[in-house]
Each structure stands twice: as C-alpha cells, then as structure tokens.
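Rather than the whole complex, this shows some of its chains in their spots.
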C-alpha cells in the first residue's frame, strides 16, 4: 500500500460542500468508458468515445452496465450525474477517493462506495475506490483508473455464462461486488503468506535490524485492509435486510452469500491481526536469546582464561625467594594444574548446558 | 492442524456463483455411502453402491440417515441434491470446505454446516467439514472423507439404545451434532494438556530455541479451534429459539443441552487462550533469568581474579628498586594478601546471594 497516499484524507479545507472535486493524485491516465447493454438474448459491448454516448441507455428496456475509469474527469462525471439525476453530494463522494465505504438509498437509485483491493507487481496492496449506482435497469460503476477485477463478469456477460443475462440489474451489481469480495480473499491470503514468511525468518534467526519496522508496517497494512473491508459487511447486511424495491427478493440470497464471505474474510483478518501483534514479542525473545548466546561465549572464555592468566602471572613475579621457580619440573607442574583447571571448567559448563 | 491447508480460503476467483465446485485437496479417497433406515421396531443398515440407491428413502415413512463421504464427488452430490430438491447455493456450500459454520432455513429442510474436530495420530487437530440436511423424515450428512465421530450413534441405532429409535429425524440430527460437540471436549482437553506440558517445560528450563515458535503455533491453533466452535453456539441458539416446524418441541430441550456444552467449551477455550497469551511473558522471564545466571558467573570470576592478576602484575615489574622483591617472605606475604582478598570477595558474593 503506497505509504503516504492512502491514509491522508485530502479533505479540501474551506471548500463549498457539494462541490465535485477529485481528491486523488493529479497524474491520472485518460478517461475510459465502456458499456454493456444486454437482454436475455443479446449482449452489446461498446467502447464509448465520450460521456454523451452513454446517455442513450437510460431509457432502454435492456440492462446496461456503464463503467467509467478516471475519477479526475469531473466534468464528464457531472454531466453523467445530471443526465441520470444523481445528487451532487453523491457525485462529490464518487470523486473523493478517501470516502469511507458506505451505502446511500435515494429515491430512484442506490449508491454504494467500496474499496477494491489487489496486490500490484511490487506486492504492495492497491486500494482503489469503486462506486456503484444501481438504477432500475442500469448499473453505473466508477473507478479511479483502468485495470480492475471485473474480467470474469465481462466474460460471463459476453458468453451468457451463469445466470447473469437472465436476471435484473441488481444481480449484475451482485456479481460485480462478488468479484471484488473474491479478491479480498486473495489479498488476505498473500498477507497471510507474508506474515508466515516473516515468522519463519524471525524463528530461523535471519532477521535484519529493521524487523520491528517491518512488523509495524504489517500492522499498519492489516489495519488498513481491515478498515476497507469491515464497513462493507454492514453495507451488505443492510441490503440483505432492507426491502428496497431495487433489490428483488430472489437476489437477496446471493447478497447473503457475499455477507457470509465477508464474515469469513473478517475472521481471517482478525486472526492475522492477533498473529502480527504477537510478532513483536517473538522478535524480542529472539533478540534476548541471541544476547544470551553472546554472553555465554564471553563468560565461558573469560571464566576459563582469567584464572589461568592469574596463575602464569604469579610465576612471572620477580621475588628473589620463590621456591617453586627452582623446582626442576615446576614449569610442567604448573602446566598440569592449568590443564586440570581447564578441564574442570569445561566440564562445569557442559553440565550447565552452556556448551 | 495442517498448516497451509486450513485457513486458505480457496475461493475460486471468477467462478459463476452457484456452481458446485469442490474446494478441498484433489487426492481424496473414493466415494462411500451408507444408509440407516429405521422405525421403532426395525433398523436396516446398508452400504450403498451408487447415489441412485439413496433415492428410494425419500418417500418412506421410516426415518432415514444417509451419510455421504467424499465431497469431491460433485456429480453424485448434485444428483442427490436434485432428487431431494436442494438449492444449488446449498450444494455449493456443502462442497466448499472453507465454509464457515452456518444454518440456513429453507422451506422443506434445514441446512447446517459445522466443523468436526479431532486429533489425528500425529497429534494434529483435524478439522473436517460436516454438513447436515434435515428433512421431514431424513437426515443427509456430508463429510470430506471416511472416518468420523458417529460410531456411538450407529451403535445406538443398531441396538436401539437410548431414545433415538423412538424419536423423529430432528432427534437423530441432535445425536449427530452432540457426538461432534462431545469431541470438541476431548480436543480442548488435549490442547489443555499441550499447554500445561509446555508450561512445565518452560518452568523447568528445558526449552528449545524454537519455544516462541511453539507458542505462536499454539496461539494459531486455539484461534482456529475457536473459529470452528464459536459460530456453532449461535447456530444452536437459533435452533433452540426458533419455531421451525422440523424441530419438535420436546427435542428443543436436547438442543439446549448442546448449547450448554458449547458455552462450557467456549469458556475453556477462552481460559486456555489467556494462558497461552501469558506463555510468552513467562518464556521471556525464563530467558532473562538464564542471562542473569550467566552474568553472575562471569561477574564473580572476573571480580575475584582481576584484582589478583593486578597484584601479581605489580611484582612482575622490572624496576631496579622494588624493596618488596628483596624481602625474604615477600612472595608468601603476597600470597597471603591474595588469599585474604579471595576470601573477602567470596564472602561478599555469599552475602549478596550470588553464590
């Protein structure tokens, strides 16, 4: 997850409320628009050239999915919003990429903001905001930039796989959200691998000095993933319980399925969280164990040689009357004594399990 | 608990929802089907050769328990599902072994998923998914593979022990769930033994270097056991409170009994959890105590011999005018002084309780 970007709120101080202002980074790729217009029999897929082309779909009987990539194109989004009668505050939320996941029920449409999570090539979590507007016969989706997790949905629309072509717009919305939630699983799976790799590293002693930084980063990562995913639970729970006329009775079962998956993701996140919180303790014991080892080496060396050095010091004294010095085998006797002390101390350390 | 397998979600990215796809490992043993068909007077036990043989029991008056081992045989399970009118999403849940424990009430049947826990020969917790479908006069059970905790139930059915032959299908379901919950007790008992053994090891100082890894593994194990067991509490609570027509009034008391047991298991799990969380602290103090001991040895040795070595160094100097060197008993006096210092320091350390 890009460090600086994500948890800055980028709230524009002093702005008039309801003004549609893009809060992401300025260097965004070009606008890209695509439309899927389908009935049970037929499915038209189209790359749109400008926002006006999307207006025609509003009043057709067919179901339409219009996907807009590029939240920085605020004028286009405002035009679309006017045509589809979207409230200005909703448009403001769509382009404010720091928006918390939420659901808003309006008279003729349902507005849902959520976070799409995936790992990029550098194994950083990318959190991209996706907004949906569900109308009677259309779904509008807004993404920060191109590249998403909806390819399987496109495929199913094109080739009439599964139920999606036989159902209403609410089922299309379900498949889109389901695709996002499916990716949550792979994100936490990779996160889980990271944690386990890290654990293994710590246990094997191959730890760098910035291990505690890595732990702190893992903590931050899981807290952010958590913050992206947990509010969605409540949102889906509300869809499931409500009797909004845009969500049909037979689709509810599918939303309940998403809800189940979210509970599962949440539980895994909380388990990982507890694991990460324990890592620091583990790291601490590893450090202490290492220090113990260092200390043992020092202690063993010092304890063995300090008395021996004392003994040789004794016979280095220059007293005129030191009887031992005249002994013929004095030198060898001293060696014998020293070897005996050496063996005794080594045995002592063996028994203490220090060697 | 197999490390990698259990908490991977294995959610199949991009699949059409409602498609019945087995998510476990591929190397599963063969399909095995067994049926118990019984009335108060009679009980027929039968090993079925194919799934079609099980269809006959649907419309009999007798109570039938059909047990299917082998969730990888999805076509067979789909056939059974069609015959018994099971919703495709339910079938999907049955073969998705990462399914969280849950209960779903359908018009003509009740669907329950839960986790069977037992220790295998290597003392690893095995978590196997078991699904139940309770109909008017039948119970279908689905297990990942052969080998389960239901032998006592089979025995009671065969020999008409207890109440089970006199009661309806809901009581049969009760005895099956009860058998699973009973095994939770033995699982946490073994877990408890592991924790206490580990504590004892830590206290006695016989700890390996990977103690903190073992603690982390224990933490993970208890978190997973917890996750398998806690949702069941809610499920049984719902059975107990609801007025589902498939659960008769006089059976409710028995479900309440299971509920009681689950509360008890949960409390034990939470106590073990707190114990495990404390283990790391204990381990830390053990390490520190050991280091203290090492340091003491070093300090005692160094403190005693460093001054003595200094003294012998003094008389190793080569000054021309060192009056002591000429003293007749100089050498012996120095020895006397050194012995005095030695005794003094030993006494000092004794008083400090370091020796």
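Worth a mention:
We call the chains A and B, going by the order they appear; numbering starts again at 1 in every chain.
Note that a contact is a pair of C-beta atoms (placed from the backbone, for glycine too) under 8 Å apart; a residue touches a chain by one contact, two chains touch by 3 or more.
These figures come from a predicted structure and were not determined experimentally.
Shown are 2 identical chains; the number of copies across the whole complex in this structure file is 5.
Rule of thumb we're sticking to: only the chains that are shown with their structure count from here on.
If you average the CA atoms of chain A and of chain B, the two centres end up 27 Å from each other. Every residue of chain A that touches chain B in the complex is listed here, in rising order: 151-152, 155-156, 161-163, 174-175, 178-179, 182-183, 185-186, 188-189, 192, 199, 203, 253-254, 257, 260-261, 263-265, 267-268, 271, 274-275, 278, 281-282, 284-286, 288-289, 291-292, 295-296, 298-299, 302-303, 306-307, 309-310, 313-314, 316-322, 354. On the chain B side of its complex with chain A, the touching residues are 7-9, 11, 13-19, 87, 89, 98-100, 102, 209-213, 215-216, 219-220, 223-224, 227, 280, 283-284, 287-288, 290-291, 294-295, 297-298, 301-302, 305-306, 308-309, 312-313, 315-318, 322, 324-331, 334.
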